[in-house]
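The next block holds one structure in the form of structure tokens; read it before the comments.
This part shows chain A:
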Amino acid sequence: MTKPLLEIKNLKKQYPIYGPMGKMFRPKTHMNAVAGLSLEIHEKETYGLVGESGCGKSTTGRSIVKLVTPDEGEILYQGSDLLKLSNREYKPLCRDLQMIFQDSLSSMNPRQRIGQILEEPLIIHEMGDADERRRQVMEILTKVGLSEEYFFRYPHELSGGQVQRLGIARALIIKPKLIICDEPVSALDVSIQAQILNTLTSLQKEMDLSLLFISHDIGVVRYISKRIGVMYLGTLVEEADTEELFANTLHPYTKALLASVPDFSVAKKREVVLKGEQPVRTDEFRGCVFHTRCPYATEKCKTEQPELREIAPGHKAACHLCEGAGNA
Partner candidate 1 sequence: MAAATTSEVNNKILKEQKEIRRENLLTNSRLMIGFLGFVFIVLCAVLIPMFSSVDPNEMEISARLTPPSLHHIFGTDEFGRDLFIRVLYGARVSLCVSSLVAVLSAIIGTIIGIYASFFKLLDHILMRICDGLIAIPGMLLAIALMAAFGNTSWTVVVALTIVYTPSVARMVRASALVTKEQTFVEAAKVQGASNVRILCKLIFPSVISPLIVQASFIFAQSIIAEASLSFLGAGIPAPAASWGNILQASKTVLTKAPWTAVFPGIIVILCVLCLNLLGDGLRDYLDPHMIGRRKSK
Partner candidate 2 sequence: GCGASGSSSDSSSGSTASTASTSTGTKDVLNLAITANPPTLDSHISDSNIAAEIAMNIYEPLFAMNADYEPTAVLADSYEVSDDGLVYTIKLRQGIKFHNGDEMKADDVVASMTRWLRVSSKANALLDGSVFAKVDDYTITLTVPQATSDVLQILAGPAQFAAIYPQSIAENASDDGITEYIGTGPYKFDDWKKDQYVQLVKNEDYQSPKGEPSGFTGEKTAATPTLKYIVVTDDATREAGLKTGEYDSGEDISQEFYAEMAEDDSLSIATRASGSLNLFLNTTQGVLKDEKIRQAVLAALNSKDIMAASIGDENFYTLDPGWFNESNAQWSSDAGKEYYNQNDPDKAKKLLEEAGYNNEKIVLVTTPDYNEMYNATLVVQEELRQAGFNAEVESYDFNTFMEHRADPAQFDMFITSNGYNLLPVQLSVLTAKWAGLDTPEVSEGIKAIRGAASDEDASKAWDDLQLYLYEYGAASVLGHYSDMVVTTSKMQNFEYFRYPVFWNATVSQ
């Protein structure tokens, strides 16, 4: 196996939970937004990350681009630990690592026009002269389905989808090696979405582009990803190649997730498999992350946290029950 482009090892991030007195006193306990997450992204690979809302996907993504300082763990990019790099050492890597933000509008400088916003990364990385830069901006604008008319607009004059496309364009324009796409197509209509997905895949072939693709839309994730990681409460519960995952779902959470994927043509009430509340993973939380909602939970699940283990080749799952299955 080739060396991975990006390797996340045992990433942890906590947020404090304060008592009733607020921030005057020390936090009562902590919320583990990401709790010991490990994953690998290879070159030219698209890694899909799915999971329930609030399970720590964005936090993971933001850790990679140093917007969140993790409490523990390593993020190895081409072998060097991003977390240990000083800002100066990190700088050259910025060109390789880009991010598409979940909330596109607020990630745009409200005072800059679209043209300037797109030109900005080119200027930062000193790519091309003014003419060349404008050419590239135009090119990328068309690629994401916006015309030159938008060159002089301000972000607040765009529709939600247009801003999101702008975010994608901004990440693509400097041709990075790895893009962390946090819900990149959520606000797009299916046609544009298809167009963007096509663009991403073609670019991936053209340049050595890798994607960490965070999305809720299983259809989209399935289409674009080579491997998929399923996250729940801050940890990966299952990880496998796309086909394998869909063919051979192991973890009960993944099963529930896939089961509830809708299909519009079958306009009937879907079965909601997943019942119950999502718990908060505080310091006191014990056992398998999913045990509170798992229909198959045993006593062991409540006390012992299963490890993410390779059950079939390239297929990992963290479940006491699957372990048995894997061994069997």
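In this text, a contact is a pair of C-beta atoms (placed from the backbone, for glycine too) under 8 Å apart; a residue touches a chain by one contact, two chains touch by 3 or more; residues count from 1.
Picked so that all candidates are chains of the complex that A comes from, given by their letters.
Computed from a predicted model, the values in this text were never measured in an experiment.
S.K.: Of the candidates 1 or 2, report the single one touching chain A in this complex.
M.R.: Candidate touching chain A in this assembly: 1.
S.K.: Which part of chain A faces candidate 1 closely enough to touch in the complex?
M.R.: 62, 65-67, 87, 91, 94-95, 97-99, 101, 103, 106-111, 113, 115, 120-121, 124-125, 131, 134-135, 138-139, 142, 148, 151-152, 154, 156-157, 170, 174
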